[in-house]
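Only one protein chain is missing; all other protein chains are in place.
Letters A and B mark the chains in the order given here, with residues in each chain numbered from 1 onward.
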Amino acid sequence: MDPADKILLDHGSGGRIAHRLLRDLLLPAFDNPALAELNDGAILEVEGSRLAFSTDSYTVDPIFFPGGDIGDLAVNGTVNDLAMCGARPLALSAAFILEEGFPLEDFRRILGTMARAAREAGVAIVTGDTKVVPRGAADRVFINTSGIGLIPPGVRVASHRARPGDRILLSGSLADHGVSVLAGREGLAFQTTVQSDTAPLHRMVAAMLAAGGEAVHVLRDPTRGGLGTALNEIAESSGVGVLIHEETIPLKPEVAGLCELLGFDPLYLANEGKLVAFVHPEAAEAVLAAVRADPAGRDAAWIGEALAAPAGRVVMQTRIGGRRIVDMLSGEQFPRIC
Amino acid sequence: MCLAIPSRIVEIKDRMAVIDVDGVRRECSLLLLEDAAVGDWVIVHAGFAISRIDEEAARETLSLLREAAALAGGAPGGEPPAGE
Partner (left out) sequence: MATRHSAEYRDRHLVQELSSRIRRLSRRPLRIMEVCGTHTVSIFRHGIRSLLPETITLLSGPGCPVCVTDTAEIDAAIELARRPGVVIATFGDLLRVPGSRSSLERERAAGCEVRIVYSALDAVALARQTPGREVVFLGIGFETTAPTVAAAVLAARQAGLGNFSVLCLHKTVPPALAALTAAGDLRIDAFLLPGHVSVVIGRRAYLPFFERTRLPCAIAGFEPVDILQAVAALVAQAETERPQVENVYRRAVAEEGNPAAQRVLAAVFEPADARWRGIGVIPASGLEIREAYAAFDASRRFPLELAPAPEPRGCSCGEILTARKTPPECPLYGIRCTPSDPVGPCMVSSEGTCAAYFRYHDASAGG
């Protein structure tokens, strides 16, 4: 590593460069089997029961965006990380880093959102911490939440369990969160009515597992890095090929419009209330029905299938009938004109 | 080299327009386009309308193509399926 190297924004983008940071620095530093699994949360065996344990820090600009704020993200994000392990969330912690001068009014509003989100998710925030740093040492407010959850017996979802023949389900329209945040970002001056999709998914997951049991092989919430990155991660850890069909992917017209205007690929924009599932075909219809019964899953659709080859690769059949490779996000997307 | 998107003008004030792309709205300058009107479809690049879409030309292009496609599709066996 070059001593002049610094952390870039790209290191946090959830794409390939973030992966490299994880692989080269974090994994060797903390070296242990639970971490090496690289699931959304760690799975710990404790006296016969299996606990899921997950943590995430939240920074977002703007902190209030259409459809939510940083508080929703902090609660739902960790609830969802637990849910993607197949767990029922038990309790959350919340820690705040506040910038000197941050308006109390805004802080109060965020706490209110968090309390509401926790209530809606049916999980309590049971411990926390607050630190204040001098002006300029943080951007307004950063939140960390951690959570523990209980994995019911018989549930075995993990990102390496995708098998050729699995069908791939997306629980709703793509990239709503990413677009709502972008549109709200200062300076770009776009007006949309797209709202962030932030929502807790653990009830949907519980219904899916009740309907499909072990046939639900993989669950993943495609947050930073988007669907494209999530599918690549699954393809890599399961050693399967993934084929998706562009025209089956639900996408709101406004989301498509903003992506066209700014040159973004919706496959790489963040989602905060969506999941992608790899399901054995025998349980496919039952699982889809379970997802559609959830308000956050009404637009769920089958978007593709896992194949034996090309292992570790994601291929998309385009709307016009062509084929292309879908790689991981290779750096935060910037609005472009070319 | 130049991302430019078909958009509809929904409002004009001075030489600024509000354009709409599938429900996304933004201000856009009309300094580079003479006599644009509300309802026109224009091509927008980097915040400027640079061309008005010629509806007549668009219709012609598409109907010629559609005819050809219908002919090909309507005559089974006349058109060998595209090989892979």
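Criterion: contacts are C-beta pairs under 8 Å (C-beta built on N, C-alpha and C of every residue); 3 or more make two chains touch, one makes a residue touch a chain.
This structure is a prediction, so every number in the text was calculated from the model and none was measured.
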If the hidden chain were put back, which residues of subunit A would touch it? 6-10, 15-17, 20, 187-189, 251, 253, 256-257, 260, 262-263, 265, 310, 313, 315-325, 327, 330-331, 333-338
For subunit B, enumerate the residues touching the unshown chain of the complex. 1-8, 21-22, 26, 29, 31-34, 41, 43, 45-48, 50-51, 53-55, 57-58, 60-62, 65-66, 68-69, 72-73, 79-83
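Keep this in mind: only the chains that are shown with their structure count from here on.
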From the mean C-alpha coordinate of subunit A to that of subunit B, what's the distance rounded to whole Å? 35
Subunit A to subunit B touching residues, read off their complex: 183, 189-193, 253-254, 256-258, 260-261, 263, 336-338
Note which residues of subunit B are touching subunit A in the complex, please. 1-3, 5, 21-27, 44-46
